[in-house]
Structures are given as structure tokens and as C-alpha cells.
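With one protein chain withheld, the remaining protein chains of the complex are depicted in position.
What follows is chain A.
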Amino acid sequence: MEFFERFAIPHPSPLIYASMVGIGLTVIAIVIGLTYFKKWGYLWREWLTTVDHKRIGLMYIISAILMLFRGGVDGIMMRLQTAVPDNTFLDAQHYNEVFTTHGIVMIIFMAMAFIIGMMNFVVPLQIGARDVAFPRLNAISFWLYFAGAMLFNISFVIGGSPDAGWTNYFPLAGTDFSQSVGVNYYMWALQISGLGTLMTGINFIVTILKMRAPGMTLMKMPMFTWSALITNVIIVFAFPVLTIALLMGTFDRQFGTHFFASTNGGMDMLWANLFWVWGHPEVYILILPAFGVYSEVIATFSSRNLYGYKSMVGSMVLISFMSFLVWVHHFFTMGHGPLVNGIFSVTTMAIAVPTGIKIFNWLLTMWKGKIRFTVPMLYSIGFIPLFTIGGVTGVMLAIASADYQYHNTMFLVAHFHNVIIPGVVFAMLAGLTYWWPKMFGFMLNERIGKWGFWFLSIGFCLAFFPMYITGLDGQARRMFTYSAETGFGPLNMVSFIGAALMAIAFILIVYNVYYSFRYAPRNVGQDPWDARSLEWATHNPVPEYNFAVTPEVNSSQAFWDSKKNNHQLFKEKRSKIHMPNNSGVPVIMAGFFFVFGFSFVFSIWIGVIIAALGIFACMAYRTFENDHGRYISLKEIEETEKKYGGAK
């Protein structure tokens, strides 16, 4: 009995019991559904074992949308709790768990998955490759992310959620002040999915550097691919810091070391430093791919080439470098004196310069263009003013003396949502709508999509602009409630209304998928948006091998040149295509990682040992496996191309 007690929730509530029932019923429904429709084989063959970058990308995106739902529910609960003074919907402990998981789920399991999914789907197509450099590794990346995400998400029904904030500052996150296993979950869920992300970083750098179509020099890559390259370079430099910090945190919590303790020579602020040495570049890992998406979308729907290609690339390189030089601005209030704060204040503000260049370049891309107001373009147009507001409030926060007043307040909360939502979320929705026909061969409904955009934008403004004001009025972040005398009530109610509008937007976006799946015409052709870059030179949806013949490229908008300037993309003759084989090892290995993480969280060492042996067995299997891939025959290619009506 004692063994099972540790799995109990330390702080249960009806909401959590309801979620347990909900999760149980959903799992049963999925299992019954798969069995009834005899889809287990299909699921295993086509999805769980796939190494196809397009399917892995889709799985990332689907997971990201699920996590958006989870994180969104957390967000709504927080806004509901703080909508009126002295509310009792959640108690302090639950509120603490909710904002902690909201942060982690949204950053690590939603935004990261969304951008990596988008990169997975689009980058190989944009560079004219058949797949990423290491398809099997790519599958491992996804399944490690998925294992991490699931591990994190079971925390609130088994053993308790982390409750020390997504920044997880020690000593609050140490065992003295956070006794439940929640923070162990934090450590291992991030560790496992972080390993996957690091592998993605290496994989995409190699893919982009080595697998571009003939003629595509670095300065002829589409802008989204450029952003992906820079992003992955940042990943490779930043994520090892997180890996080590998490490991040190795990040692502190589970093996009694004192890296981050305030006694015995430990340094509590070391965690904050390591966390933000990773955490600030992480912000740019999120935003740069978003910039890439906007560059593609704005150029396409302005029917113009991207203005200032070279300065766009240059500014991204500069941002990636500077992103490592600003981490101290997350704790100006630590007391390291005006000199250190002054230096980091200046470096932080300096990042605004390359970012500003990009904003002006997008504006100049619209100049003399022919702007079509499609859903992706609406998101991009909405992004510019909203992100500018988020950006300039970032500059305000960068002024160290003023930050002493903004720090830890709702002003800060307003700022980072103001950059992440119009920056990353808008970009992902724009990109999803834009590349949807590439993924599925039909378009999303424009009318419903526009309603979704307006609900999201207006909801966003209502939800987050009031926080700037309450922040300046002294409302600290992460307070589960406040008294009526503070006067925070009315504006927090406005925030809640905004959050509710955003929830409606989410429902509209999901409904749009259902509606379009049922009613949208399937004959969208190859180029429904009159697009410019190489991914549109193949069919919709994309055949398994991407391009029947490897394209040859002469500019960053090769497809546009082939349409307008008689550039010939496909010169070679068709021949058989070499493809990688599917493999069940990645998903099995990730299963072992899940067991490893789960056992470690609860210090069940026998489980840890068995799972570790399983992981090594998977690696050994791969080492001795003799798999040279397979060929798609010419006949099969001809048939596929004919089915698509391809004259190319």
C-alpha cells in the first residue's frame, strides 16, 4: 500500500477528479475506436513507425494543437480565477500549479512543437530535398518530445503538478519548499523532450547545409529556411545549457547535492542564470521561424519579392548572436549593481535594431505590391502593429532602472504575451493556413478563418493590454487573488472577457478544420495562392518522395521564376528514388524513455534500470541493423504523377 501512496495527488480537487475521469474515458474511447475500425495496423505502419518528414511534421503540429488546448484551458482558469477580487474558484496551490503548467505547456510543448512541426514539413520541400538528413533521428526527436509531453501531462493526475513557476527558481523548487514530485516531473519532461529538440537542431543544420537542390546557394534559400537554419544553430548552442541545468536540479532534488541550495556553498541564483542562458535564446528560437513564416506569407500575398533579402538574413544572424548576450535582463533586480545592469540593458535594447529592420522590410515588401487579404495575410498584417507594441514594451523593460518597477508585475506578463501571441501563435496559424493545401490537398475556409482571426486579435487586445495598466498599478504576477481595495478588479474582468474571446477563436479554428474537411473542394491544383518559393513546385498534397525529379534553382523564389521568367525547374529525367525504411525503434525507444522518466520521478530505481537497458538495447539494435532503405520504382512514380495529373 505504501508503494502506491506516492502516486496520490497531494492536493486533490473535484476539477482534478473530473479530469481523471475525462482522460480515462478518452483513452478507452480511442482504444475501442481503433479496435472497432481495425486501425491499429494502419496507425502502426503509416504513423507510429514513419520516418517521413511530412508525417512527423503533422504529428508535431497535431500534438501542438492538443497542447494549445491544454495550455489554453490553464490560461482561461487563471483569468477566471483573477476576474474578480477574492475569488475562490481555485485555491493558491492549484493556481500555482496551473500557471506553472500553462507556461511550460505553451512554451515547450505547444510553441516549440508547432515551429519544429512547421520546419519539418516545409524545410525539405523548400530546399528540394527528399527528406531530412537523418530521417530516423527525426522520428526519435518527435517521439522523445511526445514522451516528454505525455510525462508532463500525467503529472496532475499522478503525483501532482509542478508548482514553482515555469522558471522554477531554486530554492523554491528545491525539496525544502516543494516536496511533491511535481518539480521532478518538470525536470524529466523537459529533459526528455529537450534531448529530442537538440537532435532536431543537429538534424536540420545538416539537412539545410548539405541537402539543398542544385543551384540553391545559401543566399538563394527561401527566408523560412534561413530562419530555420539560424533557429537550429541557436538550439544547438542553447539546449545543452538546459540539459545540464536540469540534471543539476535533478541531482539537488533526488540525490541531495547543493548546486542550487543556499547552504553548503550552493548558489540559488546559479539556476536563474543557467535557466535564462538557455531561456533567452529560447525566445528567439520561437520567434525566428515565425519571422520566416511572415516573410513567406507577406511576399506571396503582396505579389512581391521580399524586400531587403540580405538585411533580413543579416539581422537574423545578428539576433542569434546577440540572443546569448542579454540573459541578465531577466533579473536586473538581483542586485549586481548598475555597471552589470547597464551593460545588459544596452545589449538588450540593441536587439531592437535588427528586429526593427525586419519590421521595415516587411512594410517595404508590401510597398508597390498587390495585397490580397487572405487569412494568412490578415494574421501577418495584424502581427505588425501588435508585435511592434510588444517589441517597444520590451525596450521599456530593458531600461534597467524602470525594470525595477516592471519586474515581476503584470506589465511583464502583458509584454511577453504581446510578443509571443502575435509573434509565434499568429505566425503558426498563418503558416498552417498557408501550407494547409500542401499538407492535405484542400483549402481551409476563408470566411471562418477570418472570423477566427478577428476573435483572436480582439480577444488578445482585451486580454493583455489591461495588464500593462494593472502592472503599473502594482499588481504582481502569479498572485492567485487580490483584495477589492487594490482596484485591480475591473481590468482583470476585461482580461477574462478577452481570454474568453480567444477561446472562441480557438473553437472557430478547430471548427474550420472540420468544416473544410467536409465541404472544401479537393481540386485546388498545385498553386492555390500564386506562391513564390520552391515547395509549391510539387503537388498538393505532397507525394511521399516530394519531387519526382530534383529541381534546379537559380534564386530564392525559384517557383516564381519558373512561372514568370521561364526558368526550367526540372531538367533531369525521372528515375527510381531512394527512400528510407520505416522503423518501430524510435517509438519503442521513446516508450522506454517515458518509463525511465516516470520511474525516475518517483525514484523507482528498478524501473529506471530496466528502462535504461531498454534504451541501450534500442541503440545497439540500430548499430547492428543492416538497413539500406528502399527504392520507389520508376513505374510507381509514373503512376503517382499521373494520379495527380502531373504534367511536370
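Operating definition for what follows: contacts are C-beta pairs under 8 Å (C-beta built on N, C-alpha and C of every residue); 3 or more make two chains touch, one makes a residue touch a chain; residues count from 1.
The rule is short, and it goes like this: contacts and distances are computed from a predicted model.
Undergrad: Report the protein name recorded by UniProt for the chain absent from the figure; options are "Glycine dehydrogenase", "ABC-2 type transporter transmembrane domain-containing protein", "Ferredoxin reductase" or "Quinol oxidase subunit 2".
TA: UniProt lists the chain that is not shown as "Quinol oxidase subunit 2".
Undergrad: Of A:41, A:335 or A:521, which sits in contact with the chain we cannot see?
TA: In the complete complex, the chain left out is touched by residue A:335.
Undergrad: Thinking of the whole complex, not just what is shown, which of A:111, A:229, A:381 or A:508 touches the missing chain?
TA: Per the contact definition at the top, the residue touching the missing chain is A:381.
Undergrad: Of the listed residues A:73, A:269 or A:604, which contacts the missing chain in the full complex?
TA: A:269
Undergrad: Just to verify: which one of A:211, A:352 or A:617 makes contact with the chain not shown?
TA: In the full complex, the listed residue that touches the missing chain is A:352.
Undergrad: Out of A:402, A:504 or A:632, point to the residue that touches the absent chain in the complete complex.
TA: A:402
Undergrad: What residues on chain A make contact with the chain left out of this view?
TA: These residues of chain A touch the chain that is not shown: 92-93, 96, 163-165, 169, 171-172, 176-178, 262-269, 272, 302-305, 307-311, 331, 333-335, 337-338, 341-342, 345-346, 349-350, 352-353, 356-357, 359-361, 363-364, 366-373, 381-382, 384-385, 388-389, 392-393, 395-396, 398-405, 407-409, 454, 457-458, 461, 465, 468-469, 472-474, 476-482, 487.
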